[in-house]
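Sharing a structure, written as structure tokens. Questions coming.
Note that one protein chain of the assembly has been removed; the remaining protein chains are unaltered in position.
Going in written order, the chains are labelled A and B, and every chain counts its residues from 1.
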Amino acid sequence: MTDAVTSLWPFLVYVVAVLLLVATMLGLSFVLGQRRANRATNMPFESGVLSVGSPQIHIAVEFYLVAIFFVIFDLETVFIFAWAVAFFELGWEGFIAVLVFIAILAVALVYELSTGALDWGVKTRAGAPRPESRQPQEEQH
Amino acid sequence: MSELGTVTFGLLLIAAAVGGAAVLTWFERRLLGIWQDRYGPDRLGPLGIGQVVADMLKLLTKDDWVPPFSDRFVFVFAPTAIVVAMLLGFAVVPFAPQLYVLDINIGLLFFLGMTSLAVYSVLLGGLASNNKYALLGGLRSAAQMVSYEVFMGLSLMGVVMLTGSFSLRAIVEAQRDLWYCVPQVLGLFTFLIAGIAESHRLPFDLPEAEHELTAGFHTEYGGMKFAMFMLGEYLGLILISCMITTLFFGGWLGPWLPPLLWFCLKTFALICFFVLLRGAIPRPRYDQLMTLGWKYMLPLTLLNLVLTGALALLLEGQRHV
Partner (left out) sequence: MLHAQVTGTSEAVDDLFARFGAAALARQATADDTPTLWVAPEQLLEVLAHLKPRFPMLLDLFGIDERHRQHKPTAAGDFTVVYHLLNLAHPDEIRVKVAVADGGSGVPSAAGIWPNANWYERETWDMFGIEFSGHPNLRRILLPPTWEGHPLRKEHPARATEMPPFSLDDDKQAMEQEALRFVPEQWGMARATDDAQFMFLNLGPNHPSVHGVFRIALQLDGEVIVDAVPDIGYHHRGAEKMAERQSWHSFIPYTDRIDYLAGVMNNHAYVLAVEKLAGIEVPERARVIRIMLAELFRICSHLVFYGTFAQDVGQMSPVFYMFADRERLFGIIEAITGGRMHPAWFRIGGVAQDLPRGWQRLVREFIDFLPARLDHYQAMAMDNSILKQRTVGIGSYSVAEALEWGITGPALRAAGMDFDLRRDRPYGGYEQFEFEVPVGHRGDAYDRAAVRVEEIRQSLRIVRQCLDNMPEGPYKSEHHLTTPPPKERTLQDIETLIHHFLHVSWGPVIPAGEASFPIEATKGINNYHLVSDGGTTSYRTRIRTPSFPALQQIPLISRGLMIADLIAIIASIDFVMADVDR
């Protein structure tokens, strides 16, 4: 493992170089950039008219739900990572154990889908034509 | 390679990646132009390549403006994060048997970590701007991130299983007989989709979605900070292409030509594919994108794992009998 340790410092140089590059880009544009102060310079862009209300509002709960699902699933995938790297060593036993694990994951996913927790956006009539819109006329082309 | 050599290569790599991304902005416009019966930028220098320099000079001299209504620190930090994360991601890519900056046995995990960090940059940029379009873009990017992050890593586990290592060099070496694009075709497909989604390019450019959110998360960005988002996007494009080459198309492996050239050729072909994809496909609505992720892609990756596992163990068993 000494090999890995000795090969680390070129990477540190690399990191420093990357940070330097980014700092240089920002610094250069700070020095070279023009300065303007017009009437609307310091206003947020909203299609060229004045904004009404603040953009900092309470957001619909769906976003929160999906974030939680993400946390759950992403954590669970970590176990699969650990299995994958030792796949051949663990053999059939490991495979069956993970199969059960994946089955549980799949059940959880199916449950979430069936509760509609992942049906995003419009629950009323997205995609479907409203009932009164259907016309008896047959399609002509 | 000596340590000094590695350091030199690292510096060259940064220059090549950033330069490549800059040239890619021009190349993409030209390629799309040819594809769409038009010229693209062809005025400046031979084939219009001078456009790259002109754009760079223009962006450098643009107003270095931080909106007074924004969260100022995060606003400046966000675009730098994507460039740093993407460039660090390049450190683990093995361009040739002895050509890399960092060879760690968890190279793949490092790459996944860096791309995840890059996504935060878009989210933070959108939220810090304090602008309604940016906010909507930020929310979209959050939703997109949580939906595609989950299976992006999983889609690569088939490759890891077959190799038995997270080391990218080991993965390339393991493809001497057969590139993983054959046994891992499902993995390739899902990773490709996750890759486009993570690099926010059409058809998955929903956080930006020019036609809907004007400029989405970077509505309030201008000058060099805007350029860094773009730089990050193009670096991401190159990095994803490098990774697909490494993971599925045998990295540097190939007959006759030098390994580095093979690697570059494969990566270049993938870049062209991504560019043309941008010109071909419409943008789904974001609930459709999420549905695609959760209802189709995630089960598909899980299926891929099960199939890969079963088949690999069966074949392995036969070999030992």
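Operating definition for what follows: contacts are C-beta pairs under 8 Å (C-beta built on N, C-alpha and C of every residue); 3 or more make two chains touch, one makes a residue touch a chain.
Computed from a predicted model, the values in this text were never measured in an experiment.
S.K.: Sort through B:55, B:173, B:287 or B:316 and give me the one touching the missing partner chain.
M.R.: Considering all chains, including the one not shown, the answer is B:287.
S.K.: Touch as defined at the start, partner being the missing chain; which of B:93, B:108, B:123 or B:136 qualifies?
M.R.: B:136
S.K.: Please identify, in ascending order, the residues of subunit A that touch the omitted chain?
M.R.: 39, 46-53, 55, 57-60, 62-63, 121-122, 124-130, 132-135, 137-141
S.K.: Just the residue numbers, please: which parts of subunit B touch the chain that's not shown?
M.R.: 32, 35-38, 132-133, 135-136, 139-140, 202-203, 205, 209-214, 278-288
The working rule: only the chains that are shown with their structure count from here on.
S.K.: Find the geometric centre of each of subunit A and subunit B from their Cα atoms only, then give the gap between the two centres in Å, rounded to an integer.
M.R.: Roughly 14 Å separates the two chain centres.
S.K.: Can you list the subunit B residues touching subunit A in their complex?
M.R.: Within the complex, subunit B touches subunit A at residues 3, 6-7, 10-11, 13-14, 18, 59-65, 67-69, 76, 80, 83-84, 87-88, 91, 101-105, 109, 129-135, 139, 142-143, 146-147, 149-150, 153-154, 157-158, 160-162, 164-166, 214, 219-220, 223-225, 227-228, 285-287, 290-291, 294-295, 298-299, 302, 305-306, 309-310, 312-313, 316.
S.K.: Could you list, by residue number, the parts of subunit A that touch subunit B in their complex?
M.R.: 4, 6-11, 13-15, 17-19, 21-22, 25-26, 28-30, 32-36, 41-42, 44-47, 51, 55-56, 59, 63, 66-67, 69-70, 73-74, 77, 80-81, 84-89, 91-92, 95, 98-99, 102, 105-106, 109, 112-113, 118-122, 126
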